[in-house]
Every structure is written in structure tokens, then in C-alpha cells.
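Structure below; questions to follow.
Excluded from the complex is one protein chain; the other protein chains are retained at their positions.
We call the chains A and B, going by the order they appear; numbering starts again at 1 in every chain.
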Amino acid sequence: MKTNLEFLAAIKSPDKPEIPYNTLNLGPTHPATHGIFQNVLTMDGERIVHGEQTVGYIHRAFEKIAERRPFYQITPLTDRLNYCSAPINNTGWFLTVEKLLGVQVPKRVDYMRVMVMELARIADHIICNSILGVDTGALTGFTYVYQWREFIYEIYEEICGARLTTNMGRIGGFERDFNAIVFEKTKKFLKEFPPVWREFENLLSRNRIFMDRTIDTGGLTMERALNYGFTGPNLRACGLDYDLRTAEPYCSYEDFKFEIPVGTTGDTYDRFVVRNEEIWQSLSLVEQAMNKIQALEAGVFHADCDKYYLPPKQEVYKNMEALIYHFKIIMGEIDAPVGEVYSAVEGANGELGFYLVSDGGRTPYRLHFRRPCFIYYQAFPEMVRGQLLSDAIVVMSSLNVIAGELDA
Amino acid sequence: MSTVKIVEAPEGIGGQGFFATSLDSVVGLARKNSIWPLPFATSCCGIEFMSTMSSHYDLARFGSERLSFTPRQADLLMVMGTIAKKMGPVLRQVYEQMAEPKWVIAVGACASSGGIFDTYSVLQGIDRIIPVDVYVPGCPPRPEQIIEGVMRIQDLIGKESLRRRNSEDYKKLLEEYMVK
Partner (left out) sequence: MEPISLETIQQHIDSHLSNGIQISQDAFGVFNCELDIKHLYQFVHFLYKDEVLAINFLTDLCGVHYPDQKNKEIGVVYHLQSMKHQLRLRVKVFVSENKPEVPSLTGIYGSANWMERETYDFYGVQFLGHPNLKRILNMDEMLAFPMRKEFPLEDPNREDKIDYQFGR
């Protein structure tokens, strides 16, 4: 195996201009970019000398819209950030608002949230890792494990009725309690998914071809990764055990037992392995959360905050007061305190932060999303310098860059 | 017993050893059952398209097994996801590169009308730059809906006259959209 440095040395020096570099345009629509980015690569033969990205092809002006929408109407926007794991974004947003409003949620709600968030993390990692398989030539693994993503969708459907853009939850909790089918399906998932995933892991993680393709491609040292603002699995693959779930526990993560996997070199293979291990940890978290939920008294699924929590629909039709609250909340007439909060959750691909400035009005004065992949995607040229074009594809897919989140 | 379903023959006159029908309907039949889609997936709806393609829903059952990632060999442009104004020229270029006959399906609210993003940066529906044959509503549409959209495209393809693409009307339509 050649190391990255030898690759770099193999690039011809720029003072031999007789053979000019080629420019290769990868994107904006390219099947291997998984989303809409343009990479203009300067190539020396098949080696990448330099890359420059253009992003913004699906810029949708989330932050501008958010300045015109009351709090509840911002939840659908957060769905569309990292759409592979929408419930994490929803919860992150509600946690931000609850922090601003000072709402205390019951333990059971916390556990319910942990459960859906970990399911979402599994769903996200399923996509990322199986697509990495596709990019190295193993399509079957993808179609095989994707069924289990469908199964997670089914659990979501039981909870909130939607599959992908879930818009799940309310300020202070959930719109309804988890029904029996949720637990039944989750139990089935916990029982039947692990063998499938084990099989998928066996297919790739000790596979000679896969290892040759991924080991030592797109590595980054921990210092560089921190300097580039990496978070999430990509940072952990570089060897730092930083995870918001333990560093700054939210949603009662401190009540759970789980481990944080770390890698060593931060290359594509490490990212793959770290994600695999996170799936196992998340499975255990889902199980713990489910047990904790079932141990607590059923029927508690939201905090006691009439001012912000939508009243039940039946009440709205019969009861004057409920109707008034409903109207006030929907129209955003609730008073929010003046202040600034920054709140972050560990999204599936890094620290998803919300910086909310409120001037007391019905809408945020300013809402900024810290989108993890926007920040770490800028390291891409450095990660692929000196490597082959085909490596660039694998590196990109292992970074888990989501266009919708990147372009906001 | 085989589980393979064979499409029904078009209307015509048949006897022993022969079958006579119009060329239109035969070509339509062949075309509609072997569509090569070009997935132009930009955002969330693209993930639902992934579901449509993979094992659970399996678009391949409708003759669209082969995804064509190059526009030159595609019949059906499936636009899934938000198209920002920055993306508009790219989309048009992709459309221009496709060979005739070509069809377009706009999947999702964003592609159809801009969806929830009534903003300065989002194109308010791809029909502002290219002609669209079928719109699929939903944000995102469920895979069943996407399949339904493809089936409606199949209907259109099956019925299309062979001469439509050479007609004056069609040329005028393209001119309206300033498509080369």
C-alpha cells in the first residue's frame, strides 16, 4: 500500500509544464456525487492535484424563511435539512425552543425522543454505509439492507404518520403517545435487523477489495479535522471521542449506557467502521429507551405547558379555551422571551446546532443552522489531494454529505 | 405456472399465423414497457426515489430496471427535488441533451411548483424552463405515488402518435420554452 505521502510525491512538480494538467468536471449532476455538488478537479493523469467545489445548487433560503415563520412552522424546514434522519433535526429544533421558553419535559418524553433519534441515526447510517458499498461496486448489499430502512419508516408512520419528512413532535413532547404497534415493530426490528446488518458487515469489512479501496484513502489527522470543524462520526474516525450525547447530555442521554467508537487514521475505512459500530450502539440505545419507556407510566407524552403545546383536536372543537390556545399557537401569538440560545444535538453526521435570536416576536429574529456537512465538506480537496479519481468518489460518499443540509 | 405477466396485444385483426395492427400501437407498446429513466434527484424526494428503486417497491417491475445516468440514453427525465435558480441552466442543458422522444415527470411539490419554498432562490416549478408531462404531488410523494406517476407516463407513451415529435405543434412548444 502506498501511503498518502508517497502519492503526493508522485505528483509531478509544477515546474515541468510540458505536460499540462487536465481539468475534470465532476458534477453538478453526476451519479456518484449523491446530491448536487460540482467538483472541478485538476488532474495529473489519474491523480488529483487540486479540487475546487461549487455548492449552492439547491439553496432554498431556509434561514430567510425561518425569519418569517412562527416556531411550529419551522419544524417542516428542519425536516428538510438532513432528510435522511429528519427526527433528529425535529427534536433538535424543539430542544432549542424549549430551552428558550424554559419548558421542562418529563423523563418519559426524553426517552421517547431518544428512541426515535436513535432509530433515525440507524436509518441514516444504513444509507451512508450501504451507498459506500454501492460506490465500491456492491449494489446488492444496498438493496438488501434498504428494506430495513423501509421498516424504520414504518415505525415512523406509526408515530407520526409520515415516512421521510416526519415533522415529528411538538414543543414539549409528542402529539400522541406511542401505540402498541410502535413497540411491537421496534421489537421486531431489534430482533431481525442485527443478523442482517451482521451479514452486510461481513460482506464488506473484511473484504479484500473493499479494504484496498478504502484504507488510506481520504485520511485526515485529528488536528486538521478539528481545524476544519469536523464533528460527528467523521471526527470520531480521526480518533477523538467527542460526542455531544456525552459531552453535553441532552434528552437524558446520561441515563443510558453506550460507548463511543473511535477510529485511528480518519480514512474512509475508519469512517465506515465507526458508523457500523454506532449502529450497534444505537440498537442498544433503542432497546434501553424502549425498556425505560415501558417501565414508566403510559400516557405521559408531553410537558405541561398549555401555552405552547397544541391542545388535543377533540377539545378544540368543544372547548372555548382550547380553541383560543389552538388559534394563538397556530398564529404564533404566543409570547416568546427575548434572548439568544445556541443548542445543539448530535446529528447523524455531526453537531447540528441552532442559533436562535428572539426579539419576543412571533417569529425568530434570526435563526442560524449550524449544518455539519457544510462545514466539513470544505476539507474535501485536502482529503483527496494526491489520490485517484475513483478514491475521490468513495471519500465523498463516506463523508455523508447531504445536499439539502449543505445548501440550506 | 410462470408469474411473468405479459402485456396484452393491442387491438387488431388476427388470424392463424398473422396479426395486423397499426405501427403506432406496437411501437407505443414497446416504448412504454422499456422506459429508461434519468433520475435527476436533488434533495429529499430523491431519497423517496431510492425507496422506489430498491427492493421494497421496485420500479423495475414496470420496465424501468435500467437507470440511465447519462442523458443521451434516457427516455424519461425524472426531476425529484428542489430546483434552485442556480440549478436551472443545468437542468435545461440535461433536457436538451436527451434524445427524442423524451418525457419529463416532475416529482414532488418543489419540482412541480416550488413547494414550500416560495423564496428568492428557488425556481417556482420546473415547467418554467422545460415542458413537463406528468406532475406528482406530495412532499415527498410516497413511492406508490411515484410509481403511479410513471404509470401515467406509460399511458402517455403508449398513446403517443409516432409523428408527434415531428409536428409543428411540438416544435412550437419547444420554441416556447426556448429549448434547442
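To be clear about the criterion, a contact is a pair of C-beta atoms (placed from the backbone, for glycine too) under 8 Å apart; a residue touches a chain by one contact, two chains touch by 3 or more.
Because the structure is a prediction, the values reported are computed rather than measured.
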Of A:124, A:201, A:216 or A:351, the residue in touch with the unshown chain: A:351
Hidden-chain contact residue, picked from the options A:107, A:328 or A:368: A:368
Candidates A:26, A:48, A:65 or A:305 - the one touching the absent chain: A:65
Residue of A:30, A:185 or A:224 in touch with the missing chain, whole complex considered: A:224
Hidden partner chain, residues of subunit B it touches: 85-86, 118-121, 124
For subunit A, the residues touching the chain missing from this view: 55-56, 59, 61, 63-65, 67-68, 99, 224, 226-229, 240, 242, 247-248, 339-344, 351, 353, 355, 357, 365-366, 368, 370, 374-379, 407-408
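One rule holds in what follows: only the chains that are shown with their structure count from here on.
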Parts of subunit A lying in touch with subunit B, wherever the complex brings them together: 28-31, 35-36, 56-61, 64-65, 76-77, 79-80, 83-84, 127, 142-144, 146-147, 149-150, 153, 163-165, 403-404, 407
For the subunit B and subunit A complex, residues of the former touching the latter: 40, 42-44, 46-48, 50-51, 54-56, 69, 81-84, 86-87, 90, 94, 116-117, 119-122, 139-140, 142
